[in-house]
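First up is the structure itself, then whatever we jot down about it.
Note that one protein chain is taken out, while the other chains of the complex remain in position.
Coming up: chain A.
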Amino acid sequence: MELFENDEQLFGQYVVFMIDKQLCALSIKEIVEIIGIQPITEVVNDREYITGVINLRGSIIPVIQLRMRYKLPILPFNKKSRIIIIRSEDEGIGLIVDEVLMVTHIEEEQLEPPLEMFNTIEKDCFKGFAKVNDQLIGILNLQKVLYPQGSEGGIM
């Protein structure tokens, strides 16, 4: 399990949210805040999953529609839809998710490497999986989510 060594960030508090039927999680350290859906100004660009920008207290922040990122069917926003604001390279970025479920503690022992059987979402995007209350939660690899080609930004 070489993958998880020296990666303290992986263990501790996680925010669990839903995309389509998949439970995903990000370490609480990666998340700046979680807000409701804001008016989004569409910005037509080369990466269609970056749907546009929002005004977060005077700052312009790009938002990623995670459903679009994984080529899942797009549903209209509802009361449960949320934008998770994360920070990457000193810049706020919003991730649109279907629903934020909970904050949970995930222990090292609970983690397993990505399984072949998950094909709904690119397997690359996960650092690993954890089983909590009989549900399988995928820990997202933020860099892979933001930069599918992998070439831009951040050290993996």
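Couple of notes before you dig in:
Going forward, contacts are C-beta pairs under 8 Å (C-beta built on N, C-alpha and C of every residue); 3 or more make two chains touch, one makes a residue touch a chain; residues count from 1.
Here is the rule we use: contacts and distances are computed from a predicted model.
Missing chain, UniProt protein name, picked from "ABC transporter permease", "Chemotaxis protein CheA", "Glycine cleavage system H protein" or "4Fe-4S dicluster domain-containing protein": "Chemotaxis protein CheA".
Summary of contacts with the chain left out: across A:18, A:53, A:101 or A:132, the touching residue is A:53.
Remark: the residues of chain A touching the chain excluded from display are 39, 41-46, 50, 52-55, 58-62, 88-89, 91, 93, 146.
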